[in-house]
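First comes the structure, then the notes that go with it.
Only a single protein chain was left out; the remaining protein chains are all shown in position.
Order as written gives the chain letters A, B and C; numbering starts at 1 within each chain.
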């Protein structure tokens, strides 16, 4: 099996390593000359068998992905196929698949989870698209996914878009899980009752109901920095949490936990909160105190 | 009608003024010699008719209120009565009423709303306790409450404790209302689409569904400081919001909005959020980036 | 002043009445022959002065509004103008304004609040668009808005789209306010401490911090049905609450209260909640009990 891989950033480079280690030949392309295998997308395409090419695209979602797919559409030929593995919004998949289909080029969307640990642990894969094409790409998926039964690390989730939809929900859940652990951590720290907070979280690693890989990572972080002194409380969000809430609103699905986790991230990045200034201004108005912090309610 | 009034802070002093303006004689006591009418609680009690005394207590909830009530229990006599008007937790009312009842002293609890505006607008009153005693104190309530029908500014809400319970819920609602306006304000400010935000809020003053006194106050605040530049986003909370959520939990009542408003206040007072540090640490762990803010999710 | 008014449903018919009562001539059109003044949109346009026409469109947002505007574009002439008063999404305003501008037809978007009470109280108006056109339509706005200073019931909020954006946020706030009162009401009802719940809410009508028009309406509802026995707990949502949260997510504005109010509505319409089934299934799995409701946590 020989495939093309476009995008050799942190994720892509690791994926190339894992694929090669498991017997899949990879022709990698990246704009960064230090990491790329070939000089151009055209060269990448040229090194793959026409009409049977598989090219995995692993570049930033949005404009970059769109540009790469546009260029590939002009270089690839009927029978070839693209696997779009970035964190794209699922609604774009239909558009892209249709555009490539005009050239006879197949399209799969693949949600990929695992972060930097995927290199060793394997990547959880959620794939959308045509079943025949999924079957054709299965050696690639098998090389990337974790060891163990295939269905514990890979799913053909549905038609085009289903892979990115599943990944979007996966990340929405991830927001909620992280915030749940974080709130518990803060409460443990807030009282002097539990005197060994890192040890307590570590003791949840086995046997308990809350054990998870995220917990293991939090334990690891606390071993490196027991009071998280070196860590900023500024938390970015990457799109999928937002899309998850947008989708839930569109489907009238209540999402109190995942939305609260998302809003906590927004708030973490604010200097002064305009909303809380407004609340403060209101209290000043009815309580008659301009700056006293410990004002009474009306 | 002649009553005693203990506590001549911002609220108490205004209440004394309103009562006097409406024909109720007031003997006021405060530890502050600049504002007090008499030198001691004993003097205050001495100036009221034994066995028919009414003493309104308007001091900070908690220890101060408890100390005043204890001292009054030793000074007053059977037939007298106390009206506890502070922001006390309703569960304390039963204890206090029972302690005073041992001396034959009556007890009413009164929730008082209106802030500094009560002097002119009157105070919304929610009263708990014995109906006969409520009737006896009605001239006082009528002087304090807003003009208009009695039932639009006064309620005998139930037995001892009901007044403070009603006030507690009132303040919980207040938290939710303030946060709702504040969130809307922030969203208006966040986009450049509405170019006259203070004017937009002012235009909601009449006719709209969201018109309210709190909105009027927000309009006023924005007229004084159109971008709230001089206002801190640090927002205190005074107990009643917390008690409201505690009560809801005790009764298994879902309170998503009021609790969210309370938590937003807690968060407004944090320097760095330990919870968000934990989320940040988790993202670093799985994403492999220590400080890059725009990290991707796993 | 003479204008056209398209859409004579509950809102439109009341607006026609208010306009006529205040000296604005109205030619109304509705598909319902029982309420319309003219037989067709063409007839409506024909009764207005070419090149100076003002036509207020007050039909359901979405397809109906789009169809009406398309038809009007073919009937009206350069110099005429449309005021779009429905609950449309603000992003559509730019598209519509541009399409009409090709015909030289002006466009204003107007957010209208007040419900069935607007007939008597006047309507709160938030308008977006060109200042000159706003000035031309001012007699109409003045007739519709509440009595009192213009800026307390009307705002020119910004360029095209600003009116609907302001109305969207207004309704988002409305969701939060309603839920805050509703949660407080439920908590009062949940405990037997306050024995006169309707009376307590009524006593908040004057003087208190939480007094508002929405509170007045809740008092009125409780006077008609003291335990809300005849009211369903099924609560619809109409789009603007959803758009408000979507916008906040787009702008990274935390909206915990308004989103919680929206999600409570979603949940109110579910038969069995799939999410809570999943939680229940999880508890069964780790607790080892298939159907016992009072199961212990792990």
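Here is the rule we use: a residue touches a chain if its C-beta (ideal position, glycine included) is under 8 Å from a C-beta of that chain, and two chains touch if they have at least 3 such contacts.
Model, not experiment: these values are computed from the prediction.
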| item | value |
| --- | --- |
| Touched by the hidden chain, restricted to displayed chains | A, B, C |
| Which of A:9, A:60 or A:146 contacts the chain that the document leaves out | A:146 |
| Touching residue (missing chain; options C:30, C:174, C:196 or C:247) | C:174 |
| Hidden partner chain, residues of chain B it touches | 208-209, 237, 242, 245-246, 249-250, 252-256, 259-260, 262-264, 266-267, 269-270, 273, 275, 286, 297-298 |
| For chain C, residues in touch with the removed chain | 10, 87, 113-117, 171, 174, 178-179, 181-183, 185-186, 189-190, 214, 217-218, 220-222, 225, 228, 231-238, 240-241, 256, 260, 264-265, 267-268, 272-289, 291, 293-298 |
| Where the unshown chain meets chain A, residue by residue | 90, 113-115, 118, 121-126, 145-148, 151-159, 161-162, 165-166, 169-177, 179-181, 183-184, 186-188, 190-191, 193-196, 199-200, 202-215, 244, 247-248, 251-258, 260-261, 263-264 |
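In this section, only the chains that are shown with their structure count from here on.
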| item | value |
| --- | --- |
| Whole-Å gap between the CA centroids of chain A and chain B | 46 |
| CA centroid of chain A to CA centroid of chain C, Å | 37 |
| Centroid distance [mean C-alpha coordinates] between chain C and chain B, Å | 32 |
| Multi-partner residues of chain B (each touching 2 or more other chains) | 113-115, 171, 174, 179, 181, 183, 186, 190, 214, 256, 260, 264 |
